[in-house]
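Once you've had a glance at the structure underneath, I'll fire off some questions.
A protein chain is absent from this complex, but the other protein chains hold their places.
Which chain is which? They are A and B, in the order written, and residues in each are numbered from 1.
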Amino acid sequence: MQILLTGLLLGGTYTLIALGLTLQYGVARIMNLANGETLVAACFVTFWLYTGLGINPLLGLLVIGPGAFVVNWLIYAWLMQPLVKRAKNRGMLEVDSILATFGLLFLFQGLMLLVFGGDYFNYEFLAQPFTIMGNSFGLNRVVAFVAAAVIAVALYVFLYRTDRGTAVRAVAVDPRAARLVAIDVRKTAAFAFALGGAITACAGTLLSTFYTFNTSMGVVFTMKALIIVIMGGVGDIRGAVLAALVLGMTETAVASLLDPGLTLAANYALFILVLLFRPQGIFGKRPA
Amino acid sequence: MNIPRNEILALGAGLAGAAVLALLPLVTEGFWLSIGVNIMLYAVMCTAWALFSGPTHLVSLASAAFFGVGTYAVAIFIDVLPFPVLILIAIAAGTVLALLVGLATLRLSGVYFVIFTLGLAELIGQIVTWVQTNFGGAIGLYVFTDFTETHLYWMLLALTVVVFITGWLVNRSRLGLALRIIGNDEAVARHVGVNTARARIILFAISGSFIAVAGAIMAPRYSYITPDAAFNPMTSFMVVIMPMLGGTRRLWGPLVGVVPFTLIMDFISSNFPNQTAVIVGIAFLAIVYVLPDGVTGWLETMFHRRRSTENGPLAKTAEEVK
Partner (left out) sequence: MSVPLLSIERARKTFGGLVAVNDVSFEVGQGELLGLIGPNGSGKTTMLNLISGALSPTSGSIRLSGQPIGGLPVHKIARIGVARTFQLVRVLPSMSAVENVVAGAVFGRNRLWGSEARSLAYELLERVGLKGREEQPVTAMTYIDQKRIELARALAGNPHVLLLDEWLAGLNPSELRIGIDLIREISTQGRTIIMVEHVMDAIRSLCGRCVVMSSGVKIADGPSADVLADPEVVRAYLGDDDA
């Protein structure tokens, strides 16, 4: 029970990371391998805001979310747009964007290494016990889960209840058809990419309240996000939520029952199972 | 078998070049020899990488994993088995790893493959660490041999020659043709009867086992082997960036990127050790945006353009359609 709930709480943050990536890949068609670096950068900025300026991480979200939105918008406009224009087909854009974001990954990681070094960081925030159903958890984990749930619900409402959100979903389904109904595909793609980055950054802020982080962990989180997205089915929000919770619980179970050093192995085991048995995602239909 | 004349010439020139390069340790030792080892190491890995990733357009980020597996094959058995046998073990280990990755991902869309290889080195590194801490007692393993830099250089040079010959043979085979068709249009490939998944997996295994052998040969240089060093993600990065600089359309394309990049990297890592990742990241982006087909691809395009203007307007329109 303890494991299930801890996994569930962790899964809340994973959901956000995966939602960020699925917006970028599903809508803007950019497989962003530097996604994890956005997350790590948010961890460090939160750390700096909290320990340096005494700003509460939850308030920090209000700075970091919009900040990441702007930075990701610029990345899309300056770096990804030329690739989109150059690409003759979707496969070419995929290869180009993988290579470009792979370069970005090393650039960002290198920059953070210069500023913060390779050490592990953490800070104390709401580090008091909180009891749910007879088990005690760190209050910071519970707060992070609630905040993640609020952001995820807000995103859902935005995507399914507003015109702008509908436009985003339309581009995800078919960019060409979306253009026919007067949706500005280029702007919507940029918007989705930026929004995805912002959500990933929020996940980073929340993660940093209870997780020990360092500059080189970005790749592992990109992996986790990708596994969740694939497990849930690209562009499928329900699937992503469920997959994130499954991943969080599996990880927690492996870490507490076997060895914490095997969490990545647990991720891969899940990934392989998904690839072998349901490559179209949990709720996905078999591809035609 | 009839071999085109220009290919025989290229083969001869290549072998002669290799013979000349083999003399390097007789002329110099120390710094330039160790640079020579690095260049040969990347020549093997990058050419092997491009053998797979060039025609299939699937970016493999698994090089560090193959390299580490080869290194560990030597590290584990060095005290009980002779070195040539260890090379065979490295080949087997590389092949098995490639088959596992390939069977899980290469039947599906290419993105899955890239994602899977992205964290592969990290995964194997973690497992090795876990096994060693729980069952082995220490994190690292010692490799003591009598090999000098000269021996490593010659072995890697020989391996480079083998990679090139293998690449040339593959290009002339059914497998090579199958991969060219897949690179053009995968649906057509399947409809003319190409088993696309099998072709890719075979080539991935060939490419991966070469990189594993390179790792095996390099093991004596480290003498103390840890998962962090053997499965360093930077290896995968270097093995992608160098062939991209050189170009992957030709067998010798990656080599054009390897030589200057190894020299520059040596300069950067000795003068700006802390900024290495940043500088390399920028270099990588520059290549993706400015030289998408690499130096050789760029030269070819320029050459074609010049030739087509000489041939008059008709030839030029043909080029533009392309």
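Points worth noting:
By definition in this document, a residue touches a chain if its C-beta (ideal position, glycine included) is under 8 Å from a C-beta of that chain, and two chains touch if they have at least 3 such contacts.
Fair warning: this is a prediction, and the values are worked out from it, not measured in the lab.
Of the listed positions B:S60, B:T196 or B:T276, the one in contact with the omitted chain in the full complex is B:T196.
Contact with the omitted chain, checked across B:I181, B:M218 or B:V258, is made by B:I181. For chain B, the residues in touch with the chain missing from this view are 174, 177-178, 180-181, 183-185, 187-196, 317-318, 321-322.
Keep this in mind: only the chains that are shown with their structure count from here on.
Chain geometry summary: the mean Cα position of chain A and that of chain B are 31 Å apart.
The touching residues of chain A, counted against chain B in their complex, run 31, 33, 79, 82, 86, 91, 94-96, 98-100, 102-111, 113-114, 219-220, 222-223, 226-227, 230, 259, 261-262, 264-265, 267-268, 271-272, 275-276, 279.
Those residues of chain B whose C-beta lies close enough to touch chain A in the complex are 57, 59, 61, 104-105, 108, 110-112, 114-116, 118-119, 122-123, 126-127, 129-130, 133-134, 233, 237, 240, 244, 274-282, 284-285, 288-289, 292.
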